[in-house]
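Input: one structure, supplied below.
Excluded from the complex is one protein chain; the other protein chains are retained at their positions.
Labels for the chains are A, B, C, D, E and F, by order of writing; each one numbers its residues from 1.
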């Protein structure tokens, strides 16, 4: 079973451990406002522009990404694993 | 009797069983926020762009799709069966 | 007396009977949220695009259409008959 | 004294009598929500598009038009007569 | 001392007397909702379009104009006289 | 030390005295709604348009400008002096 996101949507496996590792990416502040981190597991073909063109996404499968605090609420379970699905615009940065 | 959606609208038969199958697509979380899953039974000709062009949809009849939690509220009964109608932008991903 | 809608507006004769016919189009759910069905009796010349072009409508006189629940509130009486007037974007699908 | 509306604005003389004539255009429903009817007495040169072009209006002086319920609130008195001024997008249809 | 409005802004000298002259332009209705009238005393170079072009205004110095009820709140005193400054889109019509 | 505004932003030194000079620019009305006046001390390179072009600003360093009442809230202290920073669209006019 495989999930193929549409357009500019991205499927992410949340990285619970990394968030508590000192020296890694940690997102402090109130629980309600903290961004999150995870690994990209699937990406759409790109954003459909009003001009009719499609702009490929800036993230790719395998990237570790940081995303906004409200971006993690749409979850989907694939083969027993809970994944997050969001638009690419909710991703802030790639961690390298 | 047949239903032909306009523009970027899509008609979907909700897949009740799949939602509770372990190892399949399950949409956990609060009842109010969970996405949904179903089969595409009809699609429009495409999104009418401001440029005057029409962009064909990225989903086709027979696709199994996951959609947002607020996308399932417009239902329509065709030959005794309740179907959902929504814009393609409310569909998150295709399950393959 | 004849009514000629402007641009992308459509005049519809609501189909009361069809809504309660089993096997036909029935729009269940709460009374506040249910879509509706009717016959197109007049259409505008098309949507005026920002580019200056006009895009002809996707519905034509005689079509049976399903429309959103909030689309039926603007009524107009022509020769003793109450008709609905709405923008084409409020029409979900054509029933064939 | 003459009034020349700017761009896509239209000046309308409200047709009080027609609204209560059976067999004519009657706009039922609650008083707060009913559309209205009148005669076009002046029109602007056209809508100024973002492209820099001007699109001529679809209504002309002498047309009898039906307009939305919130469109009639801006009134102007010219030579003792109260007229309504509104944008063309608030006009639903022409009665022929 | 001279005031030069930017882009599509217009400076207007409110015409208090004309508003109460029978047979002239009078804006009845509730005090809160009535449009207003005045003389154009300065205009900007034109509206800056997203395309990068500038569209000259449709009103010119000396025009008597009618404007919306909320358009008169930004006042400016030039050489002892109180003037109004507003965007051209808040002007409904020119009185000729 | 120098401040360089980005894009269409403008840095302004508020002109306290001029506001109370009779015969000059005075902005009467309620304290909450009155526009303000000052001297432009720095301007950005221009507004970045969606087309990818940059449109130079219509104000320049040294201009005396009038701006909206809500435009003066973002202040910045440069070498002991409090300055205002705002978008050019919040500037109504240049006083000459």
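Just a few scattered comments:
Here is the rule we use: contacts are C-beta pairs under 8 Å (C-beta built on N, C-alpha and C of every residue); 3 or more make two chains touch, one makes a residue touch a chain.
Note that the structure is a prediction, hence the values are computed from the model and not measured.
Residue-wise, the contact with the chain that is not shown comes from A:94, picked out of A:1, A:61 or A:94. Listed for subunit F, the residues touching the missing chain in the whole complex are 1-7, 9, 11, 42, 45, 48, 50-52, 73-80, 82, 85.
Although one chain is hidden here, its contacts on subunit A can still be listed: residues 22-29, 33, 35, 47, 49-51, 53, 55, 58-59, 66, 68-69, 88, 91-96.
Please note the rule applied: only the chains that are shown with their structure count from here on.
For the remaining chains after leaving out subunit E, touch-based grouping gives A, B, C, D | F. Touching subunit A and subunit F together: no chain. When the CA atoms of subunit C are superposed on subunit D, the rotation angle comes to 50 degrees (nearest 5). Averaged C-alpha coordinates give centres for subunit A and subunit D that are 50 Å from one another.
Between subunit E and subunit F, the centres computed from C-alpha atoms are 22 Å apart. Under the contact definition stated at the top, the residues of subunit D that touch 2 or more other chains are 50-51. Working note: touching chain pairs come out as A-B, B-C, C-D, D-E, E-F.
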